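A single protein chain has been omitted from the complex, and every remaining protein chain is retained in its original position.
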Amino acid sequence: MKNRRPASRHLSRLIASVAAVASLAIAAPTGAAAQQPVKVGVVLPLTSVLAAYGKPYQDAMQMAVDEANKTGGINGRQIELVVEDSQASNTVAINALNKVMQSDPVAVFGPALGTQILALMPMTERDKITLIGGPSTRRVSQQGAKYFFRNSPHDAISKENTTRFLVDDLGKKKIGIMHVGNEWGYSGRDNVTEFLDKLYKLKPVSIASYQPTDKDLTAQILQMQRDGADAIVIQGHPVDEALAMRQTKQLNVNVPVIGSGSLCFAYLRNLVDPADIAGRYCEAPGPLPSLSKDKSVVDFVAAYKAKTGFAPEIYTLQYYDSMGMLIEVMRKYGVDREKIREGMSQLSYKGLAGTYKADEEGNLRHDSVIMEFMPDRTVKVIREKRQS
Amino acid sequence: MAQVFATGLAMGCIYALVGLSFILIYNATHGLNFAHGELVMLSAFVFYSAISTGAPYWAAVLMTFIAMALFGAVYQRLLFFPLRDRPMLAFVIATIGFSIFARNLALLVWGPNPLRVPSAFGSSSVDLMGVVLAPEQLFIVAVTICVLIAQYAVFFHTDLGRRLRATAQNVEMAQLMGIRPNRMIAITFVVSAVLCGIAGVLVAPIFLVDTDIGLNLILKAFIAVIIGGFGSVPGAVVGGIVVGLLEILVAVFISSVYKDSICFALLIFLLIAFPQGIFGERVAEKA
Partner (left out) sequence: MRRPAILLLLFVIALAVPLVVSSNYYLRLVNLALIFGLLAVSLNVVLGYAGQLSLGHAGLFGIGAYVTALMTAGHSGTLFWPAFVLSGLVTGAVGLLIGFPALRLKGHYLALATLGFGEIMRNLFFNWREVTHGMDGIGNIPPPSLGFFAFTGDTRFYYLGLLMLAVAMLLVHRLERSKYGRMLAAIRDAELAAGVVGVNVPRLKVTAFFISAVLAGCAGSLYAHLTSFISPDVFVFDVSAQVLSMVLIGGIGTTWGPVLGAVVLTFLPEMLRVSKSYYQLIYGAGIAAMIIFFPGGLLGMARACWRLLVAKKAPEDVLYASTEPSTPPADAMSPLPQSRTGSSALLVAEGVTMRFGGLVALKDLALDVREGEIHALIGPNGSGKSTFINVASGIYTPTSGRIAFANESIVGRKPWLIAGLGLARTFQNLRLFQSLSVIENVLVGCRTSDAAGWFGVLASTAKAKSEGIELQRMAEEALNFVGLAQFRDRPIRTLPHEQQRIVEVARAIAMRPRLIMLDEPAAGMNPAEVDRLIERIRRLRDAGMTILLVEHNMPLVMKVADRITVLNHGRKIAEGDPSSIRDNPEVIEAYLGHSTRKRLLQHAAS
């Protein structure tokens, strides 16, 4: 009782100062500058367990913006990113977008998460503002949205490539699918199943799902073995795909295992022991940026590493590229929201990861590659599907 | 089949360790520590940092334990002590607040990417009469058994253990006997935090470390302590192993999608059918 009083006084002072800071922040946007910067909104998960799908993209986009600002910005106007955190929650994502919209941006970048994009889309459509994001769920671009552009290939593109690789190149007919029980996993499962049927009249011999929190996939792997799968497709998140690699190795599963782009991420972030991953495959929208001999990519990888301490993965590159594309659109078409939409849907942009050209659904990317992890810790591209 | 049992047993031992350390705090304070999973998470991160310094395995483990012991003491002082005379719910909410804090602290300190702690055993496996076992799984089971023996020895064969148990049973009576309950509670928090440290060190190599690893562990530990009966130490251990086996058996034979639902449905059923748990305390209000 005795020591509660000073503590609460201290706390009330703290609250007062927080309130003061907060009120300053509310008042701040009204202050006008002579040459106003062009504002681009960014809504990404920066905290919570999904932070790994936000922070790297934010860094990459900031790099693109810094480079553009050094070379004159948009006709002399500087570009400014207005960044807000969406956490792992749609409610928060909507709040974050509302907050971003307060500073009247000309376009908005959203997360690479289908469900958050679906939550944000009604608002960006209403406000007629371009939303760029990288979810892979096909459905997202089939909502009839006019202002949404996808900076990463969707699952129908990547899974067609995966399916053809397994059946045509490896000659496997008994495909097993392991996937995480959320929209990302289901989308992978449905697309592989669809292409098996459409292209080869085959059915997966085994399908097993697991929860995003599961750390032990023994049950699922044993099911694959029991059902006689001669190749396994995994669609999950970096952590569980890394664990799947390790556990298939420990359980002596010797059939080909192919992971999603998450596995590249796991490899780059050193989440898998190279010994566990040797001989496994992964599918991604493009080769690992660090494999590239292209000078501009090499420079980007070096600059990104210097800034963050990590090698970038392909999705990071795509956010960097799509920011570059937006900047070019703004330079060529102007910063009007409608002009930006028009530019995004017309321009063909050559980025570091490849070509960006919108189809009628707003999908900018159409590439897919299969890579093999070699015993000497290197990665080899063994199948490539590039936009013509 | 043996494969499934071995894996389930290893996971069950982890749940048992977490459940056991959760129950220690509950017994001493009647508080539900909802940040318990975050203690495991923090210790896994600390262990990662310790290993990253290049220290040998045992030294890194020791560093983790010391850090967790200190942390347990501070946690007790800052979070539990001011709330000791308030309703149980206040402590629950405070620990929920702390778990948000801890997850974001880890995010700031260790970054958003999951981290890998190299296993002491590599990814080799042991073939025992056709059953492929990961050495970590055997290690986990062995460590859990050692912890249980040590815990039993301390609680039932030392003076300190008797004081701790006395405080857990009746604070006022213990006070009359010359035991300083606040000190005993502080020791309990320290012991519990170190147990979380053990769990963290064990799971770090096999789970990969991210800010979410605590959540699933604590949910399963809840089921474990309910099955075992609240307040029962052997119950928490048996409950943990039952949950570990149950979830993998359900995943193999029924549904891996609704595995968690089935576990929780079982929990609710058990609560209603046997409110005292298998080993449990009486819950009825005395007339």
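Each chain carries a letter (A and B) given by its place in the written order, and its residues are counted from 1.
Just so it is clear, a residue touches a chain if its C-beta (ideal position, glycine included) is under 8 Å from a C-beta of that chain, and two chains touch if they have at least 3 such contacts.
All values derive from a computational prediction rather than experimental measurement.
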Candidate in contact with the missing chain, chosen from A:M101, A:V192 or A:I340: A:M101
Residue of B:Y15, B:F47, B:F71 or B:F98 touching the missing chain in the full complex: B:F98
Residues of chain B in contact with the chain not shown: 26, 32, 34, 79, 82-83, 86, 88-90, 92-105, 108, 219, 222-223, 226, 230, 257-258, 260-261, 264-265, 267-268, 271-272, 275, 283, 285, 287
Positions on chain A contacted by the hidden chain, ascending: 4, 7-8, 11, 18-19, 21-22, 24-25, 46-48, 84-85, 87-91, 94-95, 98-99, 101-102, 114-115, 118-119, 121-122, 137, 139, 143, 181-184, 186, 211
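FYI, only the chains that are shown with their structure count from here on.
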Partner chain A, residues of chain B touching it in the complex: 3-4, 7, 11, 82, 103-104, 107, 111-116, 118, 122-125, 132, 134, 203, 206-208, 210-213, 215-216, 248, 251-252, 256-257, 259-260
Touching residues on chain A, where the partner in the complex is chain B: 4, 46-49, 51-52, 54-55, 181, 208-211, 213-216, 218-220, 222-223, 238-239, 242-243, 246, 249-252, 269-273, 275-276, 310
